[in-house]
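Shown here: the complex without one of its protein chains, the others still in place.
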């Protein structure tokens, strides 16, 4: 963390519209976890199960729920908030603003921005970005280093694009022509709603025809692949290493765990949670949590079970035969 | 899609060497799916199962097979072609040429090209590419932004390399030396045949010794990892997020679904299809379709089955015991 940040507790409480029990002039330098906090730090109790970590808390102040007001050791200033984790999120934003008061040049001179691209006044474009012809970037967006925005791609307001993001590369489309692949030129677009964040080296492909769409508030982690003509609903979140194949349609407020794969042309309705590393092979038309992964085991046990698994269909037949025999024997 | 493209139906029919039923002077502005087409658009019926979408078709013209000539609504011009999907692919190429008549500077001034690299006259090198010493790039190849071609890498004709592709980074090779890793310098090369296309942020590693080879017509999607000394046969296609470990040898005309993993030193013969997210743990010596993934289920059902799965070997033993008991009882 950059040294030099000092924020009065009164400013913190005011930023959170929170009640402060303690010294409003106490200076806070850092946000820290309960167990790592030192004098000058502010910690936060995001769940009751961490209560024991308050015992040895060495920081100066703590974010707590009014329900847990009595738990902090004596002498620790308390900032009372209903949703501690959300308050912690908002404080990190306050810290960021104090740390980086000026973001430097708006468009880094090393970026390559096509003259026909439309970039709003309040956009930050990092070093060595490439913005191709006709691209549009909404106000308040921040593009880190090495981001590539392809021809005609449209980005909403307040996007955050981490290094190496590629928007608008060709979707993967070919037609067979006597045993060889004939390229289907990808003539469509990529459209990002407002408040979309994309992790490092994540790729969103251009549609074959029409648009690939990430709606408002979609958050995507690093190294994620979004195929052509995919549509992802508002406020859905995808963890790292996920792959969404072409033309899949994912609803709003979905959560997809790291390394999961969604096959092409499927539909997933709103409020579906996919566990990490699971493979979605059919449409999901009902909200809920879905899982499909082979449970980890020590290698010896796995080998035995994996061998049996390949016999599973025959085991089923043997059970059926046993049941028939037993039925006959009983008669 | 860039506005302003207008192509006469007669040119379309001539490009496809197809019969036209309708007005040769009708101007087409866009290719569109059957359900999204508007006046001025051309749609295509790539499969009989979409016939019902023709009923409300609002476009001006349609690509259809001569067998389905009667299916288009009255007033819709028809372009008759035997293989509609292939004709659609070829039309997208015509559109691309009309949209981008000039590709701009051949080598973007921001690209860093080593003086000893050999770049054919007709090659397009995008902004901020890096072409290292001794690399060779064949005629007609197009490198998008941020592509990195390592020292001595050889690329055939008409390659398409999307943003962030890395060719010729070191393969992952180390020898243990008293509990620490000693680097095996990767002294080999990467060789790409003609007509290879690689998706955004895909990596093809340099061989330890010898060559990593992608043969003619290999097509690879985004975020794919190709390890050192891998060889992939002509016209094979790999979908996004695939990983091919070192020294694997994959035949011609193979198809590997998204997120699949192929372990190292394996051989896969020609015409093998691997389902998405499957893990290839042994060589495949017979053409066909292969699969290995845990079927998705709602989380509660998955948990029950996963728990039973870890007992599978014992279940098998219990069935065996039951069979023995029953046999004894019958005797």
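For this structure, a couple of remarks:
We call the chains A and B, going by the order they appear; numbering starts again at 1 in every chain.
Criterion: a residue touches a chain if its C-beta (ideal position, glycine included) is under 8 Å from a C-beta of that chain, and two chains touch if they have at least 3 such contacts.
Computed from a prediction, not measured in an experiment: that's the story for all the values here.
Only one of B:156, B:227 or B:251 touches the absent chain when the whole complex is considered: B:227.
Contact with the undisplayed chain is limited, among A:28, A:62, A:187 or A:277, to A:277.
Touching the omitted chain from chain A are residues 1-2, 31-33, 36, 83, 85-86, 88-90, 92-93, 95-96, 99, 108, 110, 126-128, 144-146, 160, 162-164, 195, 197, 199-201, 217, 219, 221-223, 235, 237, 239-241, 253, 258-259, 276-277, 293-299, 302-303, 306-307, 309-310, 312-313, 315-316, 319, 322-323, 326, 329-330.
Residues of chain B in contact with the chain left out of this view: 112, 128, 130, 132, 134, 146, 148, 150-152, 164, 166, 169-170, 172-177, 179-189, 201, 203, 205, 208-210, 223, 225, 227, 241, 243, 245, 259, 261, 263, 275, 278-282, 288-295, 297, 301, 304-305, 307-309, 311-312, 315, 318-319, 322, 325-326, 329.
Note that only the chains that are shown with their structure count from here on.
Once the centre of each chain is set as its mean CA position, chain A and chain B turn out to be 26 Å apart.
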